[in-house]
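Dropping a structure here in structure tokens format, bear with me for questions.
Complex shown without one protein chain; remaining protein chains in place.
Now for chain A:
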Amino acid sequence: MSAPAIELKGISKSFGAVHANRDIDLTVEKGTIHGIIGENGAGKSTLMSILYGFYQADKGTIAVDGARVTIKDSDAAISLGIGMVHQHFMLVEPFTVLENVMLGAEGGALLNRGRAEARKELERLEKEYELNVDPDAIVGDLPVGIQQRVEILKALYRGAEILILDEPTGVLTPDEADHLFRILGQLRAQGKTVLLITHKLREIMAITDDVSVMRQGQMVASRHTAETSVEELAELMVGRRVLLRVEKGEANPGKVKLEVSGLNVVDELGVARVKEASLQVRAGEIVGIAGVSGNGQSELLEAIAGIGPITTGSVELFDIAGEPTPWRPRHGLGHVPEDRHKMGLVTKFLAKENAVLGYQREDEFGSGVMMDKGAVLETCKRHMEAFDVRPPDPNLKAANFSGGNQQKIVLAREIENDPDVLIVGQPTRGVDVGAIEAIHRRLIELRDAGKAILLVSVELDEIRALSDRIIVMFAGEIMGEVGPEATEREIGLLMSGVRDGAAA
């Protein structure tokens, strides 16, 4: 057996008092797909950043192909044959595929010769790995799945033998993800080594040969994928047994609480983001909106929440008697935004200041122009207790809470205000498995308490686990509605714009 592609020994890295990585050993065999799994904040990204030269390890050694190396920057990583496909693509959108691939490896001051060589090499790579990318296409015009392939091409073009993929399927449809896995399989067949970082257990089971589990900065286990199970991996990740399925009873829907009719949103550039969307949410049910990120869900959500533009159409709320009630943002309508860092929180602010975001004008926080600091503090304490936020410190900056606890701060704020209708975007994005369980349970409880809940998530599993009805969006249009028992394939087809019957 040849030397392992990568061998890490005793890698440690701290940021101040935080030990992001502690004494990590990892061996990745050549020509395998090796999964690295762990909750958010477990230290996966830090470890990969050390491997790719973004950070230097405080302690420990790295060996590539059996030779000890130091990787002081990403150039060094590239020259060692390590390539990285980032979660957020590093592409120049107005450039063509070819230009993007050449970027940083132009081969001389004038582009002509380099371009011809790059084109030849690119065509060879595409054929070899079935990447199906047009070298002359403008990257910005390509779908996300293809853009990701451009990233892979970039790495391969630079001679990568070891490819690191950081959460690659987050932005893909199930179909695109399958294609990606086929490409990865092809790479393995050609003798390349793939490191796949993910928090999705299913992907690990589907594609990897080996899997290593990280928890709280430590490598807690390494397994051959064939010899482990989803349950075991989940338990290793969290450190205790977890329920992977949400326990819920039958929905008991009542009167219509939220009605959206003929909603259109056209953005500043004149692009239609939401087209003729109509939907209803009744008391006591969860309606899920499925779709690949960027297909109009965000705009629909913001329009309903009253903070995004509505070009035509209407949003109506109804009270208990079924009478229309005035629609004012955040009144009787809780809104957990999709992106808590950009929208749901002011991360620079203390937790207590975030506990009133959007409700700052309410009389309970001071009747006049002054803000009642005592009331704000009390509210935050109450929220933290009700949602088990850790640490329960209202004077800690929001940025210093973990993802799950930040989300709990947002959820507490919106739910404790007792809205009739709750619209929730990506409730568990970047949230660890333990907290996901708690958040899901809370949403089901709210449903059972007679609230109308509209859920938007790109995690298909989450939509299927929680929703009583599923609406699928594609390119701003509602493609159809299915029940929670619909198969992944059915939903996947709708998500990629194929309506019933049109499926081949």
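The rule we apply is simple: a residue touches a chain if its C-beta (ideal position, glycine included) is under 8 Å from a C-beta of that chain, and two chains touch if they have at least 3 such contacts; residues count from 1.
In this text, contacts and distances are computed from a predicted model.
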{"item": "Hidden subunit of the complex - UniProt protein name among \"Sco1/SenC family protein\", \"Sodium:proton antiporter\", \"Ribose import permease protein RbsC\" or \"ABC transporter-like protein\"", "value": "\"Ribose import permease protein RbsC\""}
{"item": "Listed residues A:F181, A:F318, A:F365 or A:F474, member touching the removed chain", "value": "A:F365"}
{"item": "Residue touching the undisplayed chain, where the options are A:V266, A:I307, A:L377 or A:A438", "value": "A:I307"}
{"item": "Touching the absent chain when the full complex is considered, from A:R282, A:H335 or A:H383", "value": "A:H335"}
{"item": "Residue of A:A63, A:A76, A:V315 or A:V346 touching the missing chain in the full complex", "value": "A:V346"}
{"item": "For chain A, residues in touch with the removed chain", "value": "14-17, 305-307, 329-330, 335, 337, 342-349, 353, 356-358, 360-361, 365-366, 369-371, 373"}
